[in-house]
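So that we are looking at the same thing, I have put the structure below in C-alpha cells.
All protein chains but one are shown in place.
Then we have subunit A:
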Amino acid sequence: MGATSIQVSSELLDGMVLALIRQEDMYGYIITNRIASAVPISISTMYPVLRRLQKAGLLDTYDKSYQGRNRRYYRITPAGEKALTTILGDWQEYKTSIDGILSPTGTAFLPGKESNNHDD
C-alpha cells in the first residue's frame, strides 16, 4: 500500500502512470492496482487521470476483446514519452534536494525497523 503520510501531487501521479504504461500496454484495472499498491489514492481517481492524459495526447487507447467483452488498453504516445522524460528529470532534481536534507550522508536514518517490502 505504500507510505500513507506523504501525499502524491497530480504531476507525480501522471508520471507514475506514464512510467507504468511505458513498460507495457495495460488496462484500467491493472493500472489502478499497480498505482494503488504504491501510493494512497482512491480507486475512482484513476479514471479522470487516464482520461486527462489521453486528452492531452500523452496516452492513447485501443480495444481488445477478452472473454466476449471489451478491454480498453492504454499505451504511451511519443508525446507521452517526452512528458515522462520531463517529469523524471524534475523528480530526480526534487528527490536529490530533499535527500540532501533528509539523509545528507547518503544513508537514510531509519528509526526502528521500517519494512520496505511490497506485496507485489
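In this section, contacts are C-beta pairs under 8 Å (C-beta built on N, C-alpha and C of every residue); 3 or more make two chains touch, one makes a residue touch a chain; residues count from 1.
Simple rule for what comes next: contacts and distances are computed from a predicted model.
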Ask   = Which protein name, taken from UniProt, belongs to the chain you can't see among "Hydrogenase expression/formation protein HypE", "NitT/TauT family transport system permease protein", "Integral membrane protein" or "Sarcosine oxidase gamma subunit"?
value = "Integral membrane protein"
Request  = May I ask you to list the residues on subunit A that touch the chain which is not drawn?
outcome  = 1, 4, 7-8, 10, 27-30, 32-34, 36-37, 40-45, 47-48, 50-52, 55, 69-72, 119-120
